[in-house]
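With one protein chain withheld, the remaining protein chains of the complex are depicted in position.
After this line comes subunit A, so read on.
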Amino acid sequence: MYYVQEERTIRDRTLLEVRGSDHPIQWKIKFLLGNSSRQISQCRNSIQGKRLLTDELGYVCERKDLLVNGCCNVNAPSSSQHVCKSCLANGCCRIYEYCVSCCLQPDKQPVLEHFLNRAAEGFQNLFTAVEDHFELCLAKCRTSSQSVQHENTYRNPQAKYCYGESPPELLPI
């Protein structure tokens, strides 16, 4: 009886995990290649941060260095672009804002495309609604069903924000 139960829950789980590309999702993201030093008058940014923010050009800065137009003040000492600070080789980072910034590096596009082509059904809603590189990185770096073990525990509480394809490393509880 218990076996049956466990089998079923395993099946439930895999529903949301990365799997083969038999039903690739129809993503429509427009990557803006290379020209990240372009001039824009208004920036979207990552909104949520306690101390840090990442703008759509990939700059990370402290909240106090955010300009009225939503962009980081590139001249502030705290600002830097496309930083992968706190990120591990597997593409998982300790700090969300750095994950987003790192993900916005132009050379991350192949990784992201590869992920999108293989993304599981459970992520379909999310990634078909994403429209550009910045939205994709904001969404991809968030913790998700891939980030947990036993539902209520992170796989790796120290590096849970991943721009890469693999889930965070599974640490013992």
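Note that a residue touches a chain if its C-beta (ideal position, glycine included) is under 8 Å from a C-beta of that chain, and two chains touch if they have at least 3 such contacts; residues count from 1.
What we mean here is this: contacts and distances are computed from a predicted model.
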Identity of the absent chain, which is to be given by its UniProt protein name, from "ribose-phosphate diphosphokinase", "AP complex subunit sigma", "Phospholipid-transporting ATPase" or "Membrane-bound transcription factor site-1 protease": "Membrane-bound transcription factor site-1 protease"
Candidate in contact with the missing chain, chosen from A:N90, A:Q105 or A:T143: A:T143
Residues in subunit A touching the chain absent from view: 2, 5-6, 9, 11-13, 15-16, 47-51, 63-68, 73, 76, 122-123, 125-126, 129-130, 135, 138-139, 142-145, 147-148, 150-154, 157, 173
